[in-house]
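A quick write-up on the structure given underneath.
Only a single protein chain was left out; the remaining protein chains are all shown in position.
Chain nomenclature is as follows: A, B and C, assigned in order of appearance, with residue numbering initiated at 1 for each chain independently.
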Amino acid sequence: MSTNAGPINLFEFEALSKERLPKEEYDYIAGGATDEISVERNRRAFESWALRPRVLRNVSALDLSTTVVGTRVNFPVLLAPCGGHKKAHPEGEFASYRAATACGTILAVSANASADFQELTKAAPGHLWLQMYPFRDPEMTKSWLQGAKELGYEAVCITLDSQWPPKRERNIRNNYKQMRGANYPKLGPGESRGPGGGNPAATWKDLEWIKSATDLPVVAKGIMTGEDVELCAEAGADAVIVSNHGGRHLDNTLATIEVLPEAVAAANGKIEVLLDGGIRRGADVVKALALGAKAVFIGRPLFWGLAVAGEQGVTRVLEILREEIEITMAKCGRATVASLDPTVVVKAPPL
Amino acid sequence: MSTNAGPINLFEFEALSKERLPKEEYDYIAGGATDEISVERNRRAFESWALRPRVLRNVSALDLSTTVVGTRVNFPVLLAPCGGHKKAHPEGEFASYRAATACGTILAVSANASADFQELTKAAPGHLWLQMYPFRDPEMTKSWLQGAKELGYEAVCITLDSQWPPKRERNIRNNYKQMRGANYPKLGPGESRGPGGGNPAATWKDLEWIKSATDLPVVAKGIMTGEDVELCAEAGADAVIVSNHGGRHLDNTLATIEVLPEAVAAANGKIEVLLDGGIRRGADVVKALALGAKAVFIGRPLFWGLAVAGEQGVTRVLEILREEIEITMAKCGRATVASLDPTVVVKAPPL
Amino acid sequence: MSTNAGPINLFEFEALSKERLPKEEYDYIAGGATDEISVERNRRAFESWALRPRVLRNVSALDLSTTVVGTRVNFPVLLAPCGGHKKAHPEGEFASYRAATACGTILAVSANASADFQELTKAAPGHLWLQMYPFRDPEMTKSWLQGAKELGYEAVCITLDSQWPPKRERNIRNNYKQMRGANYPKLGPGESRGPGGGNPAATWKDLEWIKSATDLPVVAKGIMTGEDVELCAEAGADAVIVSNHGGRHLDNTLATIEVLPEAVAAANGKIEVLLDGGIRRGADVVKALALGAKAVFIGRPLFWGLAVAGEQGVTRVLEILREEIEITMAKCGRATVASLDPTVVVKAPPL
Partner (left out) sequence: MSTNAGPINLFEFEALSKERLPKEEYDYIAGGATDEISVERNRRAFESWALRPRVLRNVSALDLSTTVVGTRVNFPVLLAPCGGHKKAHPEGEFASYRAATACGTILAVSANASADFQELTKAAPGHLWLQMYPFRDPEMTKSWLQGAKELGYEAVCITLDSQWPPKRERNIRNNYKQMRGANYPKLGPGESRGPGGGNPAATWKDLEWIKSATDLPVVAKGIMTGEDVELCAEAGADAVIVSNHGGRHLDNTLATIEVLPEAVAAANGKIEVLLDGGIRRGADVVKALALGAKAVFIGRPLFWGLAVAGEQGVTRVLEILREEIEITMAKCGRATVASLDPTVVVKAPPL
């Protein structure tokens, strides 16, 4: 920690978590597919957009709240569905959920969660989403959709970029064995338990069927083209998450912030557009919202928060982002999330 | 010092000041908001414009003088309003003012000055501006405007980019306590004494009111968009300073030299455009003037001058810039400031 | 090796081969012309194209097979004609040919091969091409063309970028003596035996004549402009290889992947376009095919495979590429090579 009060930004959380986590766990969290070009690009691409400060617009009363597929959140940063929070802290998802609730935001629970889906709901009076795949066995998909509804999860997040397993070389070198998800005994025969938990044979009919099989909002995760945003809208999804899985599945993609304008144009107001990938500063959040995202997710930073101080660490990560968003919005002359529009940003050419 | 005669350029002044100043003071001066991307970009963006040498144009008699909101200066570099010059030298603003006067230019005195506004006026027979904020208490604003006039300050500089406090991580890490401004006992109740000395609720009406409340020229500082240049002109300001506060308030902005063309276009001749941010070489000054700035300010370099040799150091910083401006103008075939036009420069693409 | 199972990507093969090969041999393989700018650019230019992931397209049954000038291969990566495989392993081309055959692809045998052209054909039941030059002595050219046909080679690859010897500074510094090709006793008087095995006086008539003198497919290697693609087509060639000889002949060219779109446009479907240069990842292969290449070649990586583990090493190099191509195609939603079209990629601007 840089001061007695702890890390002062997310990079310090990262550095401190690296000291505290076993190397193989740190690597699992930090790493990406093959050359990790997309991991790096997700981050650096935010620098290719500059902020445009505005003055004298009365920013004395900032309101960062917004809604995401109908759920109101206090500020536009959600916790991404990441497997096995217990990797980073014994309280795992329980800590994360309490932190999200304290900050007025949502935890999206991974299919590979280390907490029992049902137990988790009892840990806080907040908002949960359930992340899942179009499983090979439609009965299993149906059962999970029903479970999500019955347990009070407020949306289902369908991960679509994991139909084929990735090549993550840090994990190969570390001979890394992923923690077994706590909820996978419920998996049907033939289903994968690894990161490529999807079904290579899945098609858009699977997403249409999922939509028809639940009345929860359906959020399609892992979309990186305007074409697929349109297809998601046609399949009835309520939102897409522009995501390259943090650079963890296919390397050599554009950064998510680079794809966002194409996605927002294709969405054309018919479907909400969310984003993850490389969010480390409040300024990143403001840029994403200015370019049309409704909200963003953080993934790796939640593990850093857990590794440093459990629930308190995740809370602090969220608070830091919130404070940085406030500074950024105030200095761009925007008092509300709704007022963040494309005039807040401008392309910053390479120098 | 690189030779017996002392530092030969501003970078050597910087290096030498780093040796002489306490780390926390050096960091306070050097640092910027969050990742200090804009601090760096301010500087590097000057390289994205190249100079176009011209020959055989008789440059035997160079005249660098110009006017800034009506005040004639010997050359187009002014001292920016920076708080607490005593941080760097016991004589503080007194030294800076005498140096500015010796070089025939203007000191803009910060609201957070370490010298008494009245005492300072007695130190030299030169030109002073007073920098202030639209304070929360209009009476206080009025009182400062009147004081500026009575004490013979020749313009007021209204800082507009500080309505919300910044996040400066070097200062947080150093547990830095800013020096108390010598003139702030006069502050009204509820006014901030820190870098975010502005009022978050201020609007364009405040600037209009300031203009109506003084007959001194009003210079609006901290403008980074064409839109705000137009609004400043509409509010009656006499000049804008294109400034991102040296990258010290909002990170992730464009460099000021990148914003300058947009600002000059928006000014459309109705309001003078000045600039600060990253000026370290005479060539930088010439580029800014070629792109339409009337004059520029230096901030950090005045502290380096103070730290190295007090009044003499600031004088030398200004002299070095003057000599470099002369070389640059002569080699671009321009004998006068008025002849610096956009044909002096050309975009230098990244290689 | 990074794990017990050996290198997990081609870069690890490279690093390991560097440990195992004599410096001068490693340098001969790694090096290029003069400043090796094109060696590096070949590689880095792949990063200037990003992949566009697509979802829900049923990629459960991947088919990587394709044809190259009429020969079916199991996947679109061929072994480039490189001289003297014995430099890297005692079994030389025999090992490479068995590996190519095991993987269902083609070995293009160099004119400077360290294996006897005839003996080699007996080593495996696969596919061989013969690489040669337009020799100074047309009788020799004729004799080689006939020999290729009689020995069952399935195409001739005519290298056109070697009419003048290159400047390879690593070799000069190492006082490197290239291994004598096993088949060059058959060379006529006056023919070069070195890397500049071509005839500076050769013209397009030579290529036309070669085409007329054989009924094997003729593949023109070393083409870097649309103009020359058109001339190859007019001369009757069946394919071109867009190649800058791995940056080993002329430095300061574009990367081959940069030239590919121009070459494909000029080919206009009349002639197949192949590519070599900098292929290290399956993603590189997919990008090249998306931009219109029918298949690609690897050169240096085959030496790395040989140096590390002979036939098994080359096989592993090919398998790794195959696995990476599968991941890339699946995640781009493409089940077949034929479905790889320009919408798979998008320019990734420098950040």
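Simple rule for what comes next: a residue touches a chain if its C-beta (ideal position, glycine included) is under 8 Å from a C-beta of that chain, and two chains touch if they have at least 3 such contacts.
It should be emphasised that the depicted structure is a prediction, and the values quoted were computed from it without experimental measurement.
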item	value
Touching partners, among the displayed chains, of the absent chain	B, C
Chain not shown: contacting residue from C:Gly31, C:Pro166 or C:Gly305	C:Pro166
Which residue of B:Thr225, B:Ser243, B:Thr315 or B:Thr328 touches the chain not shown here	B:Thr328
Of B:Ala15, B:Val59 or B:Ala102, the one touching the omitted chain in the full complex	B:Val59
Options B:Glu24, B:Glu47 or B:Glu227, residue touching the unrepresented chain	B:Glu47
Where the missing chain touches chain C, by residue	34-35, 37, 41, 44-45, 47-48, 134, 160-161, 163-167, 169, 172-173, 175, 199-204, 206-207, 222-225, 227-228, 231, 244, 249-254, 258, 350
Chain B, residues in touch with the chain not shown (by the definition above)	2-3, 8-9, 46-47, 49-60, 281, 283, 287, 323-324, 326-328, 330-332, 343, 346, 348-351
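As a convention for this text, only the chains that are shown with their structure count from here on.
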item	value
Chain-level touch network, classified as line, ring, star, complete or other	line
Chain ID, smallest distance between chain and overall C-alpha centroids	A
Relative to chain C, chain with the most remote C-alpha centre	B
Fitting chain A to chain C on CA atoms, where both chains share a sequence, rotation angle to nearest 5 degrees	90
Between chain C and chain B, distance of the C-alpha-averaged centres to the nearest whole Å	59
Between chain B and chain A, distance of the C-alpha-averaged centres to the nearest whole Å	42
Touching two or more other chains - residue numbers and ranges from chain B	350
